[in-house]
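Heads up, one of the protein chains got dropped from this complex, but the rest are sitting where they should.
A and B label the chains in the order they appear, each numbered from 1.
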Amino acid sequence: MVLQGLVFYVFAFITVAAGCMVVAARNPVHSVLFLILAFFTSAGLFVLIGAEFLAMILVIVYVGAVAVLFLFVVMMLDINFVELREGFLQYLPIGALIGLILLIELLLVLGGMRLTPELTRQTAAPIAALAAESNTHALGQVLYTRYIYLFQAAGMLLLVAMIGAIVLTLRSREGVRRQAIARQVGRRREEAVELKQVQPGQGV
Amino acid sequence: MAQPSHDFALAAPEMVLAAAAMLLLMFGAFRGNQATRVVAWGALAALAIALVLVLQAPAGRAVSFADMFVVDGFAHFAKALVLLAAALGIVMSLGFIRREGMERFEYPVLLLLATLGMLMMVSANDLLALYLGIELQSLALYVVAAFQRDNLRASEAGLKYFVLGAVASGMLLYGCSLIYGFTGTTGFDAIAATLKAQPEPPLGLIVGIVFLTAGLAFKVSAVPFHMWTPDVYEGAPTPVTAFFAIAPKVAALALFCRAMLTPFAAIVADWQQIVVFLAIASMLLGAFAAIGQNNIKRLMAYSSIGHVGYALIGLAAGGAGGIQAILIYLAIYVAMNAGTFACILCMRVRGDMVEGVGDLAGLGRNQPLLALALAIFMFSMAGVPPLAGFFGKFYVFVAAIEAKLYVLAVIGVLASAVGAYYYLRIVKLMYFDEPAEAFERRVGGEMAAVLVVTALFVVVFALFAAPILDGAGTAAQALVAGGKG
Partner (left out) sequence: MYVAIVFLPLFASMLAGFFGRLLGDRGAQLITCGAVSLAALLSLYAFYDVAILGHTQKVQLFEWIDSGSFEVAWALRIDQLTAVMLVVVCGVSALVHIYSIGYMAEDPHIPRFMSYLSLFTFAMLMLVTADNLVQLFFGWEGVGLASYLLIGFWYERPSANAAAIKAFLVNRIGDFGFALGIFGVFLVFDSVAFDQVFKSAPGMAGRSFEFLGWQVDIMTTLCLLLFVGAMGKSAQVPLHTWLPDAMEGPTPVSALIHAATMVTAGVFLVARFSPMFEYAPNALAVVAVVGAFTAFFAGTIGLAQNDIKRVIAYSTCSQLGYMFFAAGVHAYGAAIFHLFTHAFFKALLFLSAGAVIHAMHHEQDMRIMGGLRHHLKRTYVLFWIGSLALAGLPFFAGYFSKDIILEAAWAVHTGVGNFAFVLGLAAAVLTAFYSWRLIFMTFHGQPGARAPGRAAHPHGHDTHGHGSHGEAHAIHEAPPVMMIPLYILALGAIFAGLAFSDYFVGAGREAFWGEAIKVLPENDSIEAAHHAPLWVKLAPVAAGLIGILAAWYGYIRRPGLPGELAHTHAEAYRFLLNKWYFDEIYEFFLVRPAKWLGRLLWKGGDGRIIDGFGPDGIAASVLDLARRTSLLQTGFVYHYAFAMLIGVAILVTWYFATGHGG
């Protein structure tokens, strides 16, 4: 039990610290790396509460795909981030003030939070106990029944994202040579190669 | 484990739109951009079918998908309005996209998907459903705002809208998580039940509502979450702006009403102050900031901010009267704005769109009919009786007075007096100033139809208002009763 608590605090601390560094790091590549660190430690937190499916998804999707994509984008774009930060200091005092006020207020709010028994009863989603069923199985069961509406809606959302990405970036340029596989495959020897009987020593 | 009930028939309009969007997308992908017109008409047909489904749906409240999706009289009214507004938006853009090289088949599909998101917003009965509906709508609109990707201003508009929208979404989600944390549920009905059992709402819940309201206020562009509106309205292609100005406003305000009244009906006094603040700030800013504008689209942006302020008065008033007033206001607002933007879309000089307010000078002499239509809309927006705009404001103010929000009503009247100044300035420009260069006379059949229909609506509303008033009344009753039950 003590070990679990210790691990939790270690992971939690690293997550928060990495989150801060994402914002604070000077080099954008470092920012993305800190983001990856935050993902990893959150995955650890998920494992700790027994949600191994979520932990794996987090590592595979976020670390494996999203964060690496970020890394590529950041490294390929030629943006001078230092220049972008110039306004930062100018607004720091008032920004810090607002942030501080909000932070204090939110801490007060969270401090006042109490988990009443009725609340915890409502929070529990109708899934079987972790021991009885595998994580993946349990998720699948609610995802396609209870949450079918949200699942479908999310699907439409991704469709829109895909259309949007294509609309905003795909350009059909003129004069670009493209691979026409069907034509390549359908080509026969007669069209491609002409055999000439060349006598030695005579030239064509 | 109990299986939640899924009544798919309740979501028939949404499913029609989703299926149509995917079919039209496939069709467009195979036929290329020359099929845009067909796709657009297909989208209109889908909207029409959805409208029929909405109109003939049985009355009464029904929930489905584990109480996440609700259909009641309020949803019917708002959905019908959204579908009509979306159809108007698509019709108005037909000519523009052909002329301005925006003729790509994704455009109507994206608008259709945005409309789908709006319907989901209207029917959302759960914080998650609310969030997904908003995101679906917004994401599609971010893309259409930047649809002219080679136009620097349009791209900037799209990007700004996207970034700020993400911030707003963040606030909204934060609010949702706070509400979830303090009530233990995301369903509106369940939250209402929890709150009724508690003597006093926890402060964290109020803070959650503030954040939630901030996210919603961004979507309806209420002050101080309005800052994107003028830039995006000005930068986006004009028909897109027209669409922004009518359809999402209706959906977002309807969602706003439901998200306040259904779960938080028990603590009206607590969130009322937020809405009052938003309403006052929006009305005042909308009235004052519009005065200095020289770009008509920017002016319309401030005008719409002001209008949202008036509509929010109805929500602040709460109760069936207030909600009825909002719905009436929205119906009138859609007609006025669609008509005004149709006029703006007719502002072409030798093939190029112009957007300056000064370009309207002398329109009364160059194109008397167009000028008359625009004058009707401007008078209506200014709230001159007996045009429709007057009744919109009238009902809202009456609702405020009945709810004893006298200060709000007085500020509203004052703001509309200031606001009348810039509407009437346009009328003055059109009729009393030296003519600027004449616009192209060819207006196009669709645009003429939109102009005539909306202008007629605005003019004769006073005589034939009864069905709309009754419909809005029943819808409002349904929402208020649903929140209590």
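Convention: contacts are C-beta pairs under 8 Å (C-beta built on N, C-alpha and C of every residue); 3 or more make two chains touch, one makes a residue touch a chain.
Here the structure is a predicted model, which means the values were calculated and not measured.
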Key: Contact partner of the left-out chain, one of B:Pro13, B:Pro201, B:Pro239 or B:Gly339   = B:Pro201
Key: Selected from B:Ala45, B:Ala62 or B:Leu164 as touching the chain missing from the view   = B:Leu164
Query = Touching the missing chain, which residues of subunit A?
reply = 87, 91, 95, 98, 101-102, 105, 108, 112
Inquiry  = Suppose we count only contacts with the excluded chain; which residues of subunit B make the list?
reply    = 160, 163-164, 167-168, 171, 200-203, 205-207, 210-211, 213-214, 218, 223-225, 227-228, 230-231, 269-270, 273-274, 277, 285, 288-293, 394, 398, 418, 421, 463-464, 466, 469
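As a convention for this text, only the chains that are shown with their structure count from here on.
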Request  = Indicate the whole-number Å distance between the mean C-alpha point of subunit A and the mean C-alpha point of subunit B.
outcome  = 32
Message = For a test of understanding, state which residues of subunit A touch subunit B in their complex under the given definition.
response = 105-106, 108-110, 112-113, 118-123, 126-128, 141, 145-150, 152-154, 156-157, 159-161, 163-164, 166-168
Request  = Name, in rising order, each residue of subunit B that touches subunit A in their complex.
outcome  = 1-4, 6, 11, 18, 21-22, 25, 64-66, 68-69, 104, 106, 109-110, 113, 116-117, 120, 128-129, 132-133, 135-136, 139-140, 142-143, 146-147, 149, 158, 178, 181-185, 190, 194, 197, 202-204, 207
